[in-house]
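So that we are looking at the same thing, I have put the structure below in structure tokens.
Presenting chain A:
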Amino acid sequence: MLDLAWIFEGLLMTWVIVPLLAIAIILAFVRLIIADNLPDRVVALDVLSGIAVAMMAAYSVASNETVFLDIALVVAMITFLGTIGFAYYIDRRS
Partner candidate 1 sequence: MIGLLSVIFIFLGVLFILVGAFGIVRMPDIFLRMSASTKTTIIGSGFMLIGVSIFFGDLGVTGRAVAIFAFLLATAPVSAHMIGRAAYSDGVPLCDQTVVNDLEGMYDDVRETLSSGHFGESDTWQANFIDDHGV
Partner candidate 2 sequence: MIVISPILIPFVTAIVCIIFWGLPKVQRWISLLGSATALVFTLALFNQVNAVGIQTLAVGGWTAPFGIVLVADLLGSIMTIVTAFMGLMVAIYSLDDISDVLEENGYHSLFQFMLAGVSGSFLTGDLFNLFVWFEIMLISSFVMLSMTGGRAPIEGGVKYVIMNLISSSVFLAATGLVFGISGTVNMADLGNRLPEIAAENPVVVTSIAMLYVVSFGMKAALFPMFGWLPASYHTPPTAITTIFGALLTKVGVYALIRVFSLIFSAPEIISLAQIVLLVLAALTMVTGVFGAVAQYDFRRLLSFHIISQIGYLILGLGIFTVDSIAGTIYFMVHVILAKSALFLVSGIVEKMTGTYDLKKLGGFYNNNMALSMLFFIPAMALAGIPPLSGFWAKFAIVKAGLEAQQYAYVAVGLFVSVWTLYSMTKIWTYVFMRKRPEALQGNVTELESASFWIRWAPTIAIGVLTVVMGIWAGPLYDVATAAADQIMDPSIYITAVLGGS
């Protein structure tokens, strides 16, 4: 029973949830590519990193490994810094 549940979840996670997130990444990436100004790209990058955090949460369930949550925490924190850095740059050049 538990095994079946795990298979169900595993399949769902691996073949539905995670790919859906990957599609979200594609969308954000498309924004990054088609953007015609830098702030737009930064937004896209910020969203990308947010999705990455979500991806890690999902992946921790998919692989039954809590360690991926740790990465999510670090990534959430560090990508904040990245966004701030870009914003600083945009401020400085304008």
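Regarding candidate selection, all candidates are chains of the complex that A comes from, given by their letters.
The rule is short, and it goes like this: a contact is a pair of C-beta atoms (placed from the backbone, for glycine too) under 8 Å apart; a residue touches a chain by one contact, two chains touch by 3 or more; residues count from 1.
Computed from a prediction, not measured in an experiment: that's the story for all the values here.
Visitor: For chain A in this complex, identify the touching candidate from 1 or 2.
Guide: It is 1 that touches chain A.
Visitor: So in the complex, the part of chain A that touches candidate 1 is made up of which residues?
Guide: Per the stated touch rule, the residues are 5-6, 8-9, 12-13, 17, 20-21, 23-25, 27-28, 30-31, 37-40, 42-44, 46-47, 50-51, 53-54, 57-58, 60-61, 66, 69-70, 72-73, 76-77, 80, 83-84, 86-88, 90-91, 93-94.
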